[in-house]
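Below you'll find the structure, written out as structure tokens, and then a few comments.
Let's look at chain A:
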Amino acid sequence: MATIVFEGITKTFADAKKGGIFTAVDEATFEIKDKEFLVFVGPSGCGKTTSLRMIAGLEKQTGGNIYIDGQLVNHVHPKDRDIAMVFQDYALYPHMSIEQNLSFGLKNMKIEKSIIEEKVAYASKILGLDQLLDRKPRELSGGQRQRVALGRAIVRDPKVFLFDEPLSNLDAKLRVQMRIELAELHQRLGATIVYVTHDQVEAMTLGERIVVMNEGKVQQIASPQELYARPQNMFVAGFIGSPAMNFIPAYVLSENQLQMGDYLLDVPLDRQDYVRAYVNRQVMFGIRPEHILLDPKGSVEVKVNVFEHLGAENLLYFSFNEQSVISKTAGENFIKAGETIAMTFQMEKMHLFDIETKQRIG
Partner candidate 1 sequence: GGDEEKRDVVKVWTYPVHGEYEGELKESIAAFEKENPTIKVEYEVLSWAEGLQKFDIALNSGSPPDLYFGRPLGKYKETELLVPIDDKLSIDLSDYDEVALDHMTLEGSMYGLPLYQYLHVWGGNKALLEEYDVDYEKIQLEGWTWDEFYELASIGDQENDHGDRQYGFVFQGVDEELLDHLARNNGIPYRMTEEGIQWDDDRILEAMTFIVKLRDEGIMPAETAAIDAAKRQEMYYNYQALFYGRAIPYADAIVQNRNQEIQDGVTEGEELDFVLLPIPHHEGEVEVSQGGAEGYLLFTQNNADEAHVENSVKVLEHLAGADAIGKTSSALALPIIHKEAADNYELPLSDENRLAAERLASNVLPPNTITSELAAKDDMFKTQVVVPTFQGLISGELTPEEAFEKFKTEAASAKYQP
Partner candidate 2 sequence: MAETVQVTPSKLSLFLRDYGWCYVFILVPILVFLLFTFIPVIYAFVMSFQQYHVMGSTFIGLENYQTMVQDEIFWRSMRNTFVFTVATVPVSVGITLVLAVLIFPRGKKVQTFFKASLYLPTVASGVTMALVWFWIYDPTNMGLLNMILNYIGIENTMWLGSRSTALFSLILMSWLTGHGAGIILYLAALGGIPKSLYEAADIDHASGWSQFKHITMPLLKPTTLYLLVMGIIGSFQVFMSIYLMTQGGPNFATTTIAYLIYVHAFEYYQFGLAAAESFALGIVIILASVFQFKLMSSDVEF
């Protein structure tokens, strides 16, 4: 059992130069379920690492309470919280060989030697470190160091894993492998995992639920599908998905029609109830790039400003209602910049947001 509860957690830092305090985490309240794989995402500097460090007990919250397993842990020493962690900056023991780095935690726990050896061998194998066990951290490449940091956590068998961008310096292939290993690890150990990443694919594939943070505040906690399909506010909508959702100001002509520049677009039936309240007002219309389709019969005609070929898919940049808009299309359609093409907005995938509160409409 390892639930983690944040109860009104605030963390401030002294910000001497500005003579004030800086709030890194602001009144965060949420609960991580037992055995859950929870992913933290959010822009750089939003407080993800700080949250993780508070769970670990490395940073003392300024206000609020943290419970692990229902027990208030404000005064529990990190080593007694039964946690393994991958530090964003690795924090490898520079004087120890990779092997010693990996086995240090186990030795502290007085695990039997043969078991340690086995675990280290296993971890270093799946991390591709088996040839490097005798080296010191300073003799490794960046990605290798990161793998050691990861290995140091996964040899352990704790109640809670904290991963702070554990794969950011690895190549795509290795990252896919690692993702699978981590998912397996989660299954096998049944530990609660809190995972920070900037990689949306990671977040989407690994997370059972995702916490989206911004400027220290929790924006939404939901399953990946939910987040993708029903972002609670413009921030989440814009943050999840790559390239990001296109936002286009729209005017609600009626409950079933939106006006954007010269174009009139239909509101899907199931959304009309919500739209009604906004008739004759401005709203923010959102649509993901992958929901703008190349369609010779499409109603929207645009001139392509930029065309980017990314292998499996292409990105089209064009202007729409004075906004720069991106569309993501399948890889085979080559288009030249400057060409004029017809497109369709998949209106059933559209999102609407209140312009003032930035909250989702419907």
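As a selection rule, all candidates are chains of the complex that A comes from, given by their letters.
Convention: contacts are C-beta pairs under 8 Å (C-beta built on N, C-alpha and C of every residue); 3 or more make two chains touch, one makes a residue touch a chain; residues count from 1.
Note that the structure is a prediction, hence the values are computed from the model and not measured.
Enquirer: Which option touches chain A in the complex, given 1 or 2? Just the number is fine.
Expert: 2
Enquirer: Spell out the part of chain A that touches candidate 2 in their complex, as residue ranges.
Expert: 5, 7, 31, 65, 67, 70-72, 75, 77
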